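Worksheet for the structure shown next.
In this view, the complex is presented without one of its protein chains, the others remaining in place.
== subunit A ==
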Amino acid sequence: MRLSDLPQNLAATVTAVEALGPADPIARRLRDLGFVQGEPIRVVAQGPVRRDPLLVQIGYTRFALRKTEAARVQVNPGPGSA
């Protein structure tokens, strides 16, 4: 499922980051920031308006992502291997 659809506080694991188009700088940046396969991930908070942006815990870091950004990240609910 997409990270943008992941319920809050449900532990999940990243499976992939999908690029929108051939050169998607946002997808590349997401990978650089640690959104890579096997990484445990969790949505810890949601913005007050239309639950956007999302606050995502990945690794030891928290990132705020707009939903369109989070939609690029595929996740698998359930604790990961890493």
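Worth a mention:
Rule of thumb we're sticking to: a residue touches a chain if its C-beta (ideal position, glycine included) is under 8 Å from a C-beta of that chain, and two chains touch if they have at least 3 such contacts; residues count from 1.
Definition applied: contacts and distances are computed from a predicted model.
Between the listed names "DNA ligase (ATP)", "Carbon monoxide dehydrogenase", "Ferrous iron transport protein B" or "Electron transfer flavoprotein subunit alpha/FixB family protein", the UniProt record for the complex's undisplayed chain reads "Ferrous iron transport protein B".
Checked against the full complex, the one of A:Ala12, A:Leu30 or A:Val75 touching the unshown chain is A:Leu30. Contact residues of subunit A toward the unshown chain are 25-26, 28-30, 32-34, 36, 39, 44-50, 52-53, 55, 57, 59-66, 68-69, 82.
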